[in-house]
Structures are given as structure tokens and as C-alpha cells.
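Structure record follows, encoded as C-alpha cells.
The complex appears here without one of its protein chains, the remainder shown in place.
This part shows chain A:
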Amino acid sequence: MHYFREHKWIQFAALLAVFYALVMAIDPATGGNLWRLQETPFWLLPDLINDGLRFVIDDFWVVDVYDAELDLTEESTLMKEFTRTLSGAVLFSINLIRELLLGGVKTVVAFTSWDFISANEWARIPALPWPAVAAGAFLTGHYLGGRNLALLAGASTIYIALFGQWTPAMQTLSFVLVTVPLSLFLGLALGTIAYKNKTFEAILAPLLNVAQSMPHFSYLIPVVVFFGIGDHAGAISTVIFATPPMIRLTILGLKKVSPEVLEAGMMSGCNARQLMFKVLIPSARHDILIGVNQVIMQCLAMAVIASFIGARGLGYELLVALNSLQIGRALELGVSIVLIAVVLDRLSLAWAHKQTDYLADRPFHVRHRHSLCFLGILIGTSVAAYLASMVFPDKANYLYFIHESQGLSTESFWDRIVDWLVTHTYDSVQSFNFFMTTSVLMPMKAAFLAMPVAATLFLVAGTGYIVGGLRSALIVTAFIAFIALTPWWDRALITAYMTSFAVIIAVTIGCSVGILCSRSPRATKVILLVCDTLQTFPSFVYLIPVIMLFGVSDLSVLIAVIVYATIPATRYTVEGLSNVPQTLQEAGSMSGVNLLQRLLKIELPLAFPHIMLGINQTVIFSLFMIIIGAFIGTDDLGQLIMQSLSQANGMGQGIVLGLCVAFIGLAVDHLIHTWAEKRKEALGIN
């Protein structure tokens, strides 16, 4: 008995045995509620949520709004007026930046009217010629981070222009330049409030969890109903998705500030505001900057999904390209998205690290040499572009703008690669496909679908209890019970089967690659760069090539998922292994361990909690990608989420389905986090 209590794996084995017995015992035909929960009033939840949201937007607190143009008074609601005003403000900011880059009239309209614009042809913001923007990027890079950054920023801009993606790229840039600061500001503000107020933090924590693990498609319709359609709607859903990591990292960073620093601040007579802005936030800079990096990555990762509800730019072009099977073009657009992310990330890092030189007393033209230089180039390029269009009025003006059809392209190269792959590997791929589908995936799916509700809840509760005691057991059981109460238990089991399969493979690959790469510092650097790039690369691009190879099947979806979900598994393994303290390594060497022993007995056990967090991320990434896999064709929760886009009670159904997916993720997240914390405590690393 004592042995049983001490060894968790025996408890777990016992749990599995009971689970198996329960699965065998409960018969689908006679099991009733033990097999699948029958219909309850809980099934009305989607309609309830739907009607509730409709009421808030359509009927609650009706106000009269006068439409000057039509000269009539219409009914609207307070909520609608509020959200539309908010949308208007966001849209104005996006349009302002966009029109500074690309030219346009909407900013002027905001201060005058459409009648005025139609009557006055001159009243518009002219577009910047692309060389001027490239020079601007180059100079900003130079000013903030020296030569290397200047080259990176300048070259990326030139790539975008030469490949004929100027307009969509600048649309995306203007979108990101609004969502990133907005998310940063909200994240920092909410994070500091949560740091000061424990109650607020307690309320915020579960909301953050849900916001980060809800599939985006489940809240697209509510965003459209509340905020309208267009760049602003895309921006708002992006902010919902990108702010949580910033809040988390702000809280984390502030909590890490040592009390000595805080006291030193108080002794110097700081008031509350000074303490926050001059002491706490600068001291927490490291974590806050990781937050900035995360926000930039998330905002660009949303570029494609935001285009479903009206965001223009690279994401939308990418969807159109994929839909007409232009894989090469989609790849090029994806590269542009990655470049924008990398450049913005590096620039913001350099900006945060830049020290003001208070002592240097330099003349005006030296202090402002970057701005002056930009001004010169701007005037020069504008005049050149203007002259060129005067001299050759009917020719395309490359100095000003390179159109998509005139830009460079590597499309045919990629298309040929895809061609070759499809024609030459088809037979071997087909036998692999046949083997996987009939011998692995279909039996696995059948096994998952044979799981009765009661047995599954027992398994989940037991796992929770073993890992984290009664509290964990209650939490995870509540998550899974919610799913069991909805009509979509079978669907959730299919999602669970796909997630399990993808996670097992992704973790196997990711950990092996991670362990191999962590052996050399150079390989570590390379693999982290690869991870960064792939993570920002729009995952939609994988969808079409996998269909071409594996057809519309679960295997296609799973391969796309595995490609995407291997990234965090690899990254966290590499990071965990390279963070093992040097002193422990040396202690090991002194005791005479060989390389293999060192890896197995010292490094891996110490890195294990961090690797588990990587596995946690792998689960979240897999869920995210499986939902996107619905575009290939699945029969899980994702398919229903897509379907809810066209249904009358779509808002409610989408949200409840989204919660189901989120709760699967959160249950796993809770178990792994609790377990990793306990391990860390046992190992004395925290």
C-alpha cells in the first residue's frame, strides 16, 4: 500500500485498468447516460447565448439616431452606437497610416465629407514612392540598431517592392502598426492593474486562458455583428488574440522585480506613478520585451484569419492565391509576412535598448542627420517619380510603384517542385497513405469514439487527482463535463483523437531534433531561427500542398498539424537543455559521467519541466491547427465551427463550440502546468 502511494505511475496504471474495465462494461446500446449524456436543457445554451448577444446589440437601450443624409431618424441601440464609434476610431487610425503610405481620400473624408471629396479632386493624400519607404526603413534601422539592422530593414522592403506585393504589404503594415501598439498598451495597462489588484488578477486569469485557446473562427461572427466588417473588425479580433500574452508577461515581469529595487525607489521619494514608470516597468523590461515580441508575432499570425472579416493585405491575397492553387505566390506572400514580423520585432527591440545620450552636445544637423537624410531622399524620389510619370505618361512607373504583374516571381519554380512531388512520389505516398489510414488512423478513431462519457470523466478526474490532488481533479473534470453536456461529445472525441496523434508524433520529432541541435551552440542558434520563421509563416500555406499529396483526408490534416505543432516542441527542448546551469554540468563531469550519461542523468531531468511546457504548447498549437484543418475537410468540432458561420444561431453555436475546443486545451494545460510546477519544486529550480 505504501508502495502504491509513493509511486504515481502505479496509480496511473491502476487508473487505466479501471478505465478500460469501464469502457468494456458500458454498452453503447444500453448505457444511457453513462454512454452519452442525453439531451438536457443545457443544449439550449447556444440559442441562449445567441439571443442574449442579439438582445444586447439589437434591442437593449434603444436610442434614436438622426441620419442627416437621408433626413430620417432611425432606431439604434446604445451598444451599437458605442461599438461603431470604437470601430470608427480604429478604422481611422488604420486608414491614416495606410494613406500616408499608399495615398487615398478616407482620412480627408473624416474631416470633411464625401461630397467635398467628389467635388475637389486635389483633396487627397498622395502615395509615397516605394524607394522613399525603403530608404525610410533603412534609415530607421540605422538609427536604432546600426548597419546590420539597416540592411535587414532596407532589404526586406526592397524584396516586398520587387516582388510586386507593395500594396497588400503596406495594407498589412498599416494594420499591424495599429494593432501592435494597441495590444501593447492594453496589455501593459491591464497587466499593471492586475499586478496591483489581486481580485482583478483573479478575474482576469481565466478570461486570458479562454481568449488564448478559443479558435478564432468561433468569435468571427460576434465580432462582425458588434463591430461591423472591415479592417477595424480584423483589428479588434487580432487585439483579442494578441493582448493576453502581453498581459501575462507584464504581470510576470513586475512580480520578478526584487523588493530591494522597489525600496530603493521609495527611499528616493518616488510617488506611485513614478514608481511604476521609472522603477518597476524599466526593471521588468526583459519580460515585457518578450511580450512585445509575442504581440508582433501574434498580430502577423492573425493576418490571414483577419481577412475573413474584412482585413485587407497580404493575408487576403494569400487566401485568394491558395484558392486558385497558386502555391508559389502564396509562399512569396507568406515570406513577406515573415519579413514584416522579423523587421518590426528587431526594430522594436533595438528601440527599447537604445540609450539616450544626454551628455553629447551636437549641432542640429548631426543630431537630426537621419531625419534630414530621409527628407532629402523623400523629396528626391518624389521628384524623380513625378518627372518619370510626366515624361512617360502611359508607361508603368517603376520608381513609384511596381505592380503585381510586373514584379519578380519565383512562382514557376515552386509550382514545378509541387508538380514533381505530386507526379513522382505519388505511388509511394499512396501506399503510405493507405497503410496509415487503414491500419493506424481508422482504428485509433474508432477506439476514441468507443469512449463512454462516464469512463472518460473517471479517467480525467483520476489523472487530475494523481497529478494535482482534489483541486486539479475538480477543475479538469468540470472542463470535460462541459463538453459532455453539449450535443457534440462525439465530435470532441474526434478532435481529441487527432490532437493525440499529432501531439505524439510532433513531440517525438521535436524532442529528438531539439536534443540533437542542443549539442552545438551554432545548431541551437540556427534551429531557433527556423522555429521563429516557421511560427510566423501563415499555416494556411501548408493546407493545399498536403491535399495534393494525400487527398482530402484525416492524414492530410494531421500532417499539416504536425508540421506546425513540432515548432514549440523543438523550441522548448532546445531552450530547456541550453538553460541547464553550467555548474551542474561541471559537477557531472567531475563525477566522471560520459556524454550520454550527462544527457540522460543530468540535462534531461533538469530540462524536463521546461520541455513539458513545450508539450503543452504543442497541444495548443495542434488544436489551433486542427480547427484550421476544417478547410481541408474534417468531421470534428472544427467542421461545426465553420458551419456555424452560416447558421441562424451561429453566434451562440460558434462560441459554445469554441469553448469546447478551449476546454480541451485548458484541461491539458492545467494538468501539465501543475505537474511541471511540482517537478520544479522537487528539483529545486524555480
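The rule we apply is simple: a contact is a pair of C-beta atoms (placed from the backbone, for glycine too) under 8 Å apart; a residue touches a chain by one contact, two chains touch by 3 or more; residues count from 1.
The rule is short, and it goes like this: contacts and distances are computed from a predicted model.
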Ask   = For the chain omitted from this view, which of "ABC transporter substrate-binding protein", "cytochrome-c oxidase", "Rod shape-determining protein MreD" or "Dihydroorotase" is its UniProt protein name?
value = "ABC transporter substrate-binding protein"
Note = Missing-chain contact, candidates A:M442, A:L470, A:L600 or A:L683, resolves to A:M442
Inquiry  = From the list A:L45, A:A630 or A:I672, pick the residue that touches the absent chain.
reply    = A:A630
Key: Contact partner of the left-out chain, one of A:I49, A:M170 or A:I221   = A:I221
Query = Pick from A:A21, A:L207 or A:V422: which residue touches the chain that isn't shown?
reply = A:V422
Key: Residue numbers in chain A that touch the chain omitted from display   = 69-70, 113-119, 220-221, 224-225, 228-230, 307-312, 316, 319-320, 322-325, 403-405, 419, 422-423, 426, 430, 433-434, 436-438, 442, 543-544, 547-549, 551-555, 629-635, 639, 642-643, 645-648
